[in-house]
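Have a look at the structure below, then the notes.
For this view, one protein chain was removed and the others were kept in their places.
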Amino acid sequence: MKRIMLIAFIALLAVSLIGCSSEETSDTIKIGVNYELSGPVATYGNNTVDGIKLAIQEVNDAGGINGKMVEAVILDNKSDPAEALSVATKLIAEEQVIAHLGPATSGAALNVVPAVTDAKIPMISGSATNPDVTVDPATGETREYVFRTCFTDPPQAIVGAAFAMDNLGAKKVAIYYDNTNDYSKGLYQVFKAEIEAAGGVVVAEEGFSADDQEFRPTLTKFKDAGAELVYVPAYYEKVAKIISQARELGIDVPFLGADGWDSPDLVAIAGAAALNNTYFTNHYSSSDDAPEVADFVKAFQAAYDKTPDSFAALGYDTAKLLLAVIAETGSEDPQVITDALAATKDFPAVTGTLTFDEFHNPIKEIAIIEMVDGAQVLNTKIAPSN
Amino acid sequence: METLIAQILNGLSLGSIYALIALGYTMVYGIIQLINFAHGEILMIGAYVGYFSVAVLGLNIYMALLLSMFVSSLVGVLIERIAYKPLRKSGRLSVLITAIGMSLLLQNGGLIVFGTDFVPFPQVIERIPYRLFGGRFVVTSHQILIFAVSILMMLLLQYIVGYTKIGMAMRAVSYDKEAASLMGINVDNVISFTFVIGSSLGAVAGVLLGLYYQTIHPLMGFMPGLKAFVAAVLGGIGVIPGAMLGGFLLGIIEALVSGYWSTTYKDPVVFVVLIVILIVKPTGLLGKNTSEKV
Amino acid sequence: MFKAKKVSKMFGGLAAIKDLHLHIEPGELVGLIGPNGAGKTTAFNLMTGVYSPTEGELCFVGENVAGLKPYIITNKGIARTFQNIRLFKSMSVIDNVKVGFHGHIQYSLFSAFFHGKTYRTVETEMENRAMHLLQIFNLQDKRDELASNLPYGEQRRLEIVRALAAKPKLLLLDEPAAGMNPQETKQLMALIHKIRQDFQLTILLIEHDMSLVMGICERLYVLDYGRIIAEGTPEEIKNNPKVIEAYLGEEALHA
Partner (left out) sequence: MTKKQILVLSSTLFFVWFVVYMATDVWGLINSFQQVNIIWAGINVILAVSLNLVVGFTGQLALGHAGFMAVGAYTSAVLTMHFGIPYVLAILAGAVMAFFMGIVIGLPTLRLRGDYLAIATLGFGEIIRGVLVNIDYVGGAAGINGIAKITNWTWTYIFTIITVVLINNFIHSLHGKACITIRDDEVASELMGINTTYYKTLAFSMGAFFAGIAGGLYAHYFFMIQPATFALQKSFDALVMVVLGGLGSITGAVLAGLGVTFMNAALIELGAFRMVIYSVLLILVMMFRPQGLMGNKEFSARVFDRILPKRGGKDDV
């Protein structure tokens, strides 16, 4: 029994140990970056952070903001919501950042929200699509300090469904979504509702899990169900495999997806031929000739020797937006920055001209990208109706 | 009926991959009764070596395979010599925990060295779908390749273990290490040789997995490795044809669960099957009964 | 007290024990001897439930115990020691003995978690009884040593103490004198005699040391190739030609 006393002492010791953290006064502007750099969704985090780093590098190369350099404190949340909260508190309490970027996934972002709200620090996620991230579902009120630069699930799925029915003339669709991913599930639910509301039929719907590589059994099922279009709201790596396996099985119907498709690796994995007759909704196209997009793609390629995917673009936009607001207000007061962020209007982002609505969601045009012989071709641009 | 056959074909192709990985597990387990948790990671290393040989060194696929088998064997033997060998006399628990540690180390080391992105694997062998019976069933060139390789490997292993001198030494070591060493068998070398074979098999599986599923990733070995182990247990661990049988069965079970129920129940079902097998026939379908010495 | 009827044990196609017949009367001290590999330990394993016999009946105090789990058989009153000592190495000497009490001194799980009054009274009682047993075997000074740190002879003695703690009616000793010098063996013989008296035990022992076997056993069974080839008093066995052949055969093999 007595050893418990020792334990108690050690607990005390530990408390005093973590009590002595270093306090440093800095003449830099500190931005907290809390992303998934390891663990199952490390790809999203790493690509987003590449974009963030590029944006900060550009600002610093141009002399910083008001003579101060921008310093990003980048920490890994291991793709774990609890760890994300831990990282957020570290950034806020110990690094004393004035703004918080990330995390990538909605689950982790939701876990961070109370911490930034308590500390009154603005937070922007580049890819947390769950509507609850910026709006408290219990009260229906917008969370004052939380913003996102990506779409929420509904607009993309609504536009996608309309495109499937009207432009591609598909009445019978199958949906194949990532059951372990709330982004994917969110799109699936809205898409299904939209299709059914417009008089279409969902002939088959299936979830896969993040570890899956073998999709033939389910695709065989879709084939038997007579689907005229397959909606795959997932990330490019799975999408590429799904489409190439489907084409091998002789499923020639169009495939439709969302911004998670956007990566040069989509073509590298699936091959150009398999991707013909596939479409996805996106904020932008890396083949877009708008100057912001072209410059960004060029700079990104120069820095990392690869083409940016949508995570990188959103990360870049997120950081650029924040830094622009800081520069504009000339203030390092988180409250001032928060208020200015909420008032953002027509910010020229790579992923489309950005205006925040009352729910802190961006209003952007949605582009429909068609894959033609391995190249992304802008099929049409649609402004979401809601 | 047609769908059923199509699904069984789907299952067979997945199953040949499990079988190929399971052979490696079974080899090592058969000789030193160790679940080499790091086998999946050796597979991953094999896949990356294959990738670099093709994409960076510009070697052809056969040279890439050889190089990847060589490097994987080296890693396998190193792991055995550094981490497992010193523990040969300590309890099972220690070795098992070390194996888990190795697996974690290689996974996380891989994430740091190779990055967290999925790397597209160069499609050096063309994917040709063959449509049978007017397109009702589809078999691709890759599926045939993997199926053939796994059968070939099984036969080769059977031959090595059953009809060669080193195979006899391996069997002797698996029965009784001490007696084997008294008979003049160099036990260390035999165990190393086992790891060479197991790891080479892992490398082949890794490269084929890369070719077949088009990407590689530092964590690519873990889940298939685990499933393959389940397959090995299902068929009777330590029994070479058992690994094969278990692999095919597991693949077919997964395909049928995905096809007739839901993909998301596939993994739970696989593990339920494992637990049931362990309870009903712990030695697996083709396994032999052994009892503990007192 | 104990009867084995037509007991056989097959491993694969091989019979380790074939048609074993044994009977032990209450209070007897019986020896089981035979050349190496004759199946003596296998016989013990069958009697204690480690193996279940392929066929045949094992009766203990009028009840068939064949195929029962080892812990049930132990709790019915058969305890044993092992040829290659199997103490609980990471436990202290006294804890090894306390574990032996397991089947007949207990308190509830609740007491175990909350260390209430029953816990304390039972623990004290066990402590006293364990010390008493250790004293008989002259191990009382080692009570807090780790079992694995004891010298070989003391480990053998501790195994017997642990078996006694299980309050057996029948005690099976598997080569209790193995590795002991003549002096120690002599002491052990005296000890076995003493505990048989004090605890009213029936004892069956396997032994290689002929002086010990001939010295203390009242009756002997000789096992060869899994079969009983002879039975009788030490005098009878000494002169039994079959036994001599079995042993000589073995010696010839060794030479």
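By letter and in written order, the chains are A, B and C; residue numbering begins at 1 in each of them.
Here is the rule we go by: a residue touches a chain if its C-beta (ideal position, glycine included) is under 8 Å from a C-beta of that chain, and two chains touch if they have at least 3 such contacts.
All figures in this text were calculated on a predicted structure; none of them were measured in a lab.
Trainee: Going by the touch rule at the top, give the shown chains the omitted chain contacts.
Mentor: Output: missing chain touches A, B, C.
Trainee: In the complete assembly, which of B:98, B:199 or B:258 touches the absent chain?
Mentor: Only one of B:98, B:199 or B:258 touches the chain omitted from view, namely B:98.
Trainee: Spell out, residue by residue, where the missing chain touches subunit C.
Mentor: Interface with the chain not displayed, on the subunit C side: 48, 50, 69-71, 74-75, 79-80, 82, 86-91, 95, 98-103, 105-107, 109, 111-115, 119, 122-123, 126, 162, 166.
Trainee: Where does subunit A touch the missing chain, residue by residue?
Mentor: 1-12, 14-15, 17-19, 21, 37-40, 42, 75-76, 78-82, 85-87, 89-90, 92-94, 106-107, 110-111, 114-115, 118-119, 130, 132, 137-138, 179-182, 185, 209
Trainee: Can you list where subunit B touches the absent chain?
Mentor: Listed in rising order, the touching residues are 33-35, 83, 86-87, 90-98, 100-102, 104-105, 107-109, 111-112, 226, 229-230, 233, 262, 264-265, 267-268, 270-272, 274-275, 278-279, 282, 292, 294.
In the analysis below, only the chains that are shown with their structure count from here on.
Trainee: Roughly how many whole angstrom separate the Cα centroids of subunit B and subunit C?
Mentor: 46
Trainee: Counting in whole Å, what is the centre-to-centre distance of subunit A and subunit B, each centre being its mean C-alpha position?
Mentor: 36
Trainee: Could you list which residues of subunit B touch at least two other chains?
Mentor: Within subunit B, no residue touches at least two other chains.
Trainee: So which bits of subunit C are touching at least two other chains?
Mentor: Residues: none.
Trainee: Touching residues of subunit A toward subunit B in the complex: what are they?
Mentor: Contacts found on subunit A: 37-38, 40, 42-43, 45-47, 179, 206-209, 211-214, 216-218, 220-221, 224, 237, 240-241, 244, 248-250, 265, 268-271.
Trainee: Using the touch rule from the top, collect the residues of subunit B that touch subunit A in their complex.
Mentor: 3, 6-7, 10-11, 13-14, 108, 111, 115-118, 120, 123, 127, 129, 131, 135, 138, 140, 213-215, 219, 223, 254-256, 258-259, 262-264, 266-267
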